[in-house]
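One protein chain is absent from this view; the other protein chains keep their places.
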Amino acid sequence: MEVDTESSYNQDINPELFVELMRLFFDRGWMVGSSGGMAAATADKIYYSPSSVQKERLTPDELFVFGTHEMKLQSRPRCPEIKESACVPIFNLLLNEDENTTCIIHTHSKYANLLTQLLAPKTIFEITDQEMIKGILNRETLKAYSNQHRLQVPIIENATQEYMLLPQIKEVLTKYPNTSAVLVRNHGLFVWGPTWQKTKIMLECYEYLIELACDMIKHGIPLIKAD
Amino acid sequence: MEVDTESSYNQDINPELFVELMRLFFDRGWMVGSSGGMAAATADKIYYSPSSVQKERLTPDELFVFGTHEMKLQSRPRCPEIKESACVPIFNLLLNEDENTTCIIHTHSKYANLLTQLLAPKTIFEITDQEMIKGILNRETLKAYSNQHRLQVPIIENATQEYMLLPQIKEVLTKYPNTSAVLVRNHGLFVWGPTWQKTKIMLECYEYLIELACDMIKHGIPLIKAD
Amino acid sequence: MEVDTESSYNQDINPELFVELMRLFFDRGWMVGSSGGMAAATADKIYYSPSSVQKERLTPDELFVFGTHEMKLQSRPRCPEIKESACVPIFNLLLNEDENTTCIIHTHSKYANLLTQLLAPKTIFEITDQEMIKGILNRETLKAYSNQHRLQVPIIENATQEYMLLPQIKEVLTKYPNTSAVLVRNHGLFVWGPTWQKTKIMLECYEYLIELACDMIKHGIPLIKAD
Partner (left out) sequence: MEVDTESSYNQDINPELFVELMRLFFDRGWMVGSSGGMAAATADKIYYSPSSVQKERLTPDELFVFGTHEMKLQSRPRCPEIKESACVPIFNLLLNEDENTTCIIHTHSKYANLLTQLLAPKTIFEITDQEMIKGILNRETLKAYSNQHRLQVPIIENATQEYMLLPQIKEVLTKYPNTSAVLVRNHGLFVWGPTWQKTKIMLECYEYLIELACDMIKHGIPLIKAD
């Protein structure tokens, strides 16, 4: 297949593109205050964002690059104080859990946080009859859902450290084998998928539905229609 | 007439401009998550956006270009997996329905979606006494409305596929021959007009009125004043 | 006085700067759908925005430039269909009313519109004890107000054409000789001042206070504290 070199459709992730996406997510309000992060893999590399730094000011050489053939770190930021994202254990769990997953994006959007509070103590966000559900993939089949599908996003409770979320994430992956996202109460959202393109598209669809759901709740509109 | 080449006033649509508009609409939140799309015609071409791709990252050579003299596709994205917008049947219906229509823009704005829910089960959005109504054209006369006009935007019910909206759209075109837009419940907005410039201006006026109407409803302000 | 050529502090308005400001105001949501406009004068020229065109796409040669010595139009857009702003009679009234006024900005912000509805049928917006009031000038003294000043912005009723607002604007200038702004119900805001810099700063302060007032009303917080 001849690849269109100017198109982003089949473009592999690379350091320049990675930091460009960080700027975009910062501008959307999803990675402010050094929050959030991403892991994205190619055939032989995994790129991870660093921890505790301004996401919109990342330079391509500030990423952690892990070689998956030699199984070791190929490069890291020159500044030794910069650490890899605290989410790396979660990113690796999701990458290893499913061979199709190559990208995970973690955001701290205000609406994701607010929705988990509005739904508390529920441990699931459910919505249906929304066009944007068509942008979400079933993790097992990798097929897009119908807009009539009852979308389910599990909500887990926050912990003091990100790695402490691992048991809960493992549990929801078993309980909801089709989900491509999980919400963390008072914290944010994790979304994963088979390419960075589809993961970013799903992220935008999830954030749209989350923000819409907050508005619907404010207006007393049910998220699930009575039959 | 001497045309000012630097002005956008009489500028024909072209691939670079088309993708620039997609980025603008993405930034407004109207085409996130690969949603939305546009068709825009010149004297001998119709440009269509592709389906299921990031609208803000489109390159000029990723458009579908249909030659209206030779009645066939002149070019398409090199990547064979990229398909034309699922809205093409709707775009073509609107282009054929009215010889003056050369541009259709379809957006997934959160407020358009929310308004259709706030007004449910009504099948029309009506508002009057608003200055921005002057930015909307009567489809039949192509004249701008007065700000005292009672603007009517029909609301149709969503379907699982975009082409399944065709019968409802045909029906509202008959029932509301003057409308330049239709809302789709839980989905978004279609706007059309005689040039890309006027269609974009109308889109911004409709989105402004829709967002304002959501706020008015939240505050209990009627959209139509009692006489 | 040595003028810092790189500084915007004393920079005269010019066509490039004018259209740059239009883009900024569009991005803020104040001039969408071809709405809004500006007039700004130098020692021998008045620049006016054109009507019914996309404000963020204006080119420097699409302005109307009036020579105040020769009292005639020095240049206008080459495209004959482009007309001057429908607000020109209002802009001229304000320029002539007060020798200190050199700039008027007219916006269609959603919040200005909403506030006039929330306050209806009142014909004035009043707020006090707000830091941003310090950014507003008394039109007669050209001195900034204290943050404890009770700021008054008259609200007039909308009309079908902009020039029909003239009698009401004349009336409020007499009734409120100190005001640097007027709200138009269901329409927008006019702000004027002695330089484009101070007018833009005032515009941003007014829009901030207007948006804040909408939120205060939503939460039931009075705009004026009881003594």
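Letters are used for the chains, namely A, B and C, taken in the order the chains are written, and counting of residues starts over at 1 for each.
Convention: a residue touches a chain if its C-beta (ideal position, glycine included) is under 8 Å from a C-beta of that chain, and two chains touch if they have at least 3 such contacts.
As the structure is a prediction and not an experimental result, all values here were calculated from the model.
Asker: Counting contacts across the entire complex, name the shown chains the missing chain touches.
Answerer: It touches the following shown chains in the full complex: A, C.
Asker: Which one, A:53, A:93, A:191 or A:223, makes contact with the chain that was left out?
Answerer: A:53
Asker: Of the listed residues C:65, C:132 or C:166, which contacts the missing chain in the full complex?
Answerer: C:132
Asker: Need a quick check: the contact residues on subunit A for the chain that isn't drawn.
Answerer: With respect to the unshown chain, the touching residues of subunit A are 32-35, 52-54, 57, 59, 61-62, 77-82, 108, 110, 113-114, 117-118, 158, 160, 184, 186-188, 217-218.
Asker: For subunit C, which residues reach the chain that was dropped from this view?
Answerer: 1-4, 6-10, 129-132, 135, 146-148, 197, 200-205, 207-208, 211-212, 215-216, 218-219, 221
By our rule, only the chains that are shown with their structure count from here on.
Asker: With a step meaning a move to a chain it touches, how many steps does the shortest path from subunit A to subunit C take?
Answerer: Contact-graph shortest path, subunit A to subunit C, evaluates to 2.
Asker: When subunit B meets its copy subunit C, do both sides use mostly the same residue numbers (more than half shared) or mostly different ones?
Answerer: Mostly different residues form this interface, as fewer than half of the numbers used are common to both chains.
Asker: Write the angle of the rotation needed to overlay subunit A on subunit B, where the fit uses Cα atoms and the result is rounded to the nearest 5°.
Answerer: Between subunit A and subunit B the superposing rotation measures out at 90 degrees.
Asker: How far is the middle of subunit A from the middle of subunit C, if each middle is the mean of its Cα atoms, in Å?
Answerer: Each chain reduced to its C-alpha mean, subunit A and subunit C end up 43 Å apart.
Asker: Would you mind pulling out the distance in Å between where the CA atoms of subunit B average out and where those of subunit C do?
Answerer: Distance between chain centres, rounded to whole Å: 31 Å.
Asker: Taking each residue of subunit B in turn, which ones touch at least two of the other chains?
Answerer: Residues 218 of subunit B touch two or more partner chains.
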